[in-house]
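Omission of a single protein chain aside, the complex is shown with its protein chains in their original locations.
The first chain written gets the first letter, and so on, giving A and B; residue counts start at 1 in each chain.
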Amino acid sequence: MTPAARRWVFFAGIAGLAAFYLWGLSGLPGFGRYPGPYGFVINHLAVAQTNATGVVSAVNFEYRGFDTVGEEFILFAAVAGVAVVLRHLRGEREKPALDEAADRDVPATSEAVRVVALLFTGPVVLIGWWLASHAQANPSGGFQGGVVLATAFVLLYLSGEFLVFRRLSPVAVTDAVEAVGAGGFVGIGLAAVAMGLPYLKNYLPLGTVPGAVSSSGTIALISFFVGLEVAAAFVLVVSELLDQTLLIRRGGS
Amino acid sequence: MQIFPFVVVVWILGVGLYGVITSRNLVHQIICLIVVQSSTYVLLLGVGYLTGGAAPYFYDVPLQTRAVDPVVQALALTDVVVEAAVTALLLAFAIQAHKRFGTLDPHELASLRG
Partner (left out) sequence: MSALATASVHAPSAVLMDALQVTLLLLVAAAATAVVLIRVPVRQVLVLSVYGLLLALLFLVFQAPDVTLSELTVGSVLLPVVILLTLAKVRKQEE
């Protein structure tokens, strides 16, 4: 099929889809007219039941905890897939000579980038840690905190300190941290089963003040483990890709 | 304003799909896939929005405040992070395809055998 014919078929298809979609929209309540009831019910009950003022995190790790385990393992499997696909490549390319890059001119990182990146690495780690451990109070949580933590490691690489980045995140340690994060989440749920409760039931003391760091039982703990796992997963992805791109350049830098 | 956000959703979906279909570069295709995925985030959040509602966090506002739906926010939140990892997997496949076939053009990739 020629590209032009493909384009026309696409336009016909998308016009049909848009027509159906807009026809369906005309029968639904408009934007901003949310009819409920689940949103209203959860907003009304969540703080009283779990002592967590961050209702979204309560939904993620308590009311809907089973689905979040599934999503976290999608992340785990995707990163395992990246590692498998790229490590196979690395086994073949390890052989080319390092002196192929002897006369390659690698431009040094500019001073401005180095200063800014190194200056912000510490605060970014702090912010990521804070986000991962305060899920029950603020719009934070394991997923956001983990991504911000991974960004701190990327900042290290961007400032030109690739060797420091490698030393701070060896593949074995990152793998182990990711496994601890993913296994920890499931382990908390299984500990509930061992106590005779349903899987992933909130069995830790709920605390007295809603929204305090020590309140809301397992929600804070699960969010911390999720933060570990997400951070380790993204650091692993970036370091695998960096191994691919910088294998030869390592001799010349 | 009744359906304008949802019209934008189907526009982003259509534009992203157009990019995927008429693309000549695997990495360009993957980036257009990212755009398609982002249209679903806008749809989810648009469905749960309540006019005059606040964010569903009751740390310093009274418990009786009208708030938007937290369930769709929980869905969109995990969605964003997980699809970034899946995109990384797709990019790893693109690297592998380029290594084996020497080209990133999906039309040429389709015609190679073995």
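Heads up, the rule we're going with is that a residue touches a chain if its C-beta (ideal position, glycine included) is under 8 Å from a C-beta of that chain, and two chains touch if they have at least 3 such contacts.
Keep in mind the model is a prediction, meaning the values are calculated, not measured.
A.B. asks: Tell me which stretches of chain A touch the chain missing from the display.
C.D. replies: Residues 36-37, 40-41, 43-44, 54, 56-57, 131, 139-141, 143-144, 147-148, 150-151, 154, 158, 234, 237-238, 241-242, 244-245, 248 of chain A touch the chain that is not shown.
A.B. asks: By the contact criterion defined above, which parts of chain B meet the unshown chain? Give residue numbers in ascending order.
C.D. replies: Answer for chain B: residues 1, 4-5, 8, 11-12, 15-16, 18-19, 24-25, 27-28, 30-32, 34-35, 38-39, 41-42, 45-46, 49, 51-55, 57, 61-62, 64-68, 73, 76-77, 80-81, 84, 87-88, 91, 94-95, 98-99, 104 touch the chain left out.
Keep in mind that, in the parts below, only the chains that are shown with their structure count from here on.
A.B. asks: Roughly how far is chain A from chain B, centre to centre by C-alpha average, rounded to an integer in Å?
C.D. replies: 15
A.B. asks: Report the residues of chain B in contact with chain A in the complex, numbered from low to high.
C.D. replies: Answer in residue numbers: 1-7, 10, 14, 17-18, 21-22, 46-51, 53, 55-59, 63, 67-71, 73-74, 77-82, 84-86, 88-89, 91-93, 95-96, 99.
A.B. asks: Write out the stretch or stretches of chain A touching chain B in their complex.
C.D. replies: My answer: residues 3, 6-7, 10, 14, 17-18, 21-22, 25-26, 30-34, 38-39, 42-43, 46-47, 53-57, 59-60, 64, 68, 71-72, 74-75, 78-79, 81-82, 85-86, 89, 137-139, 141, 143-144, 146-147, 210-211, 230, 233-234, 237, 240-241, 244.
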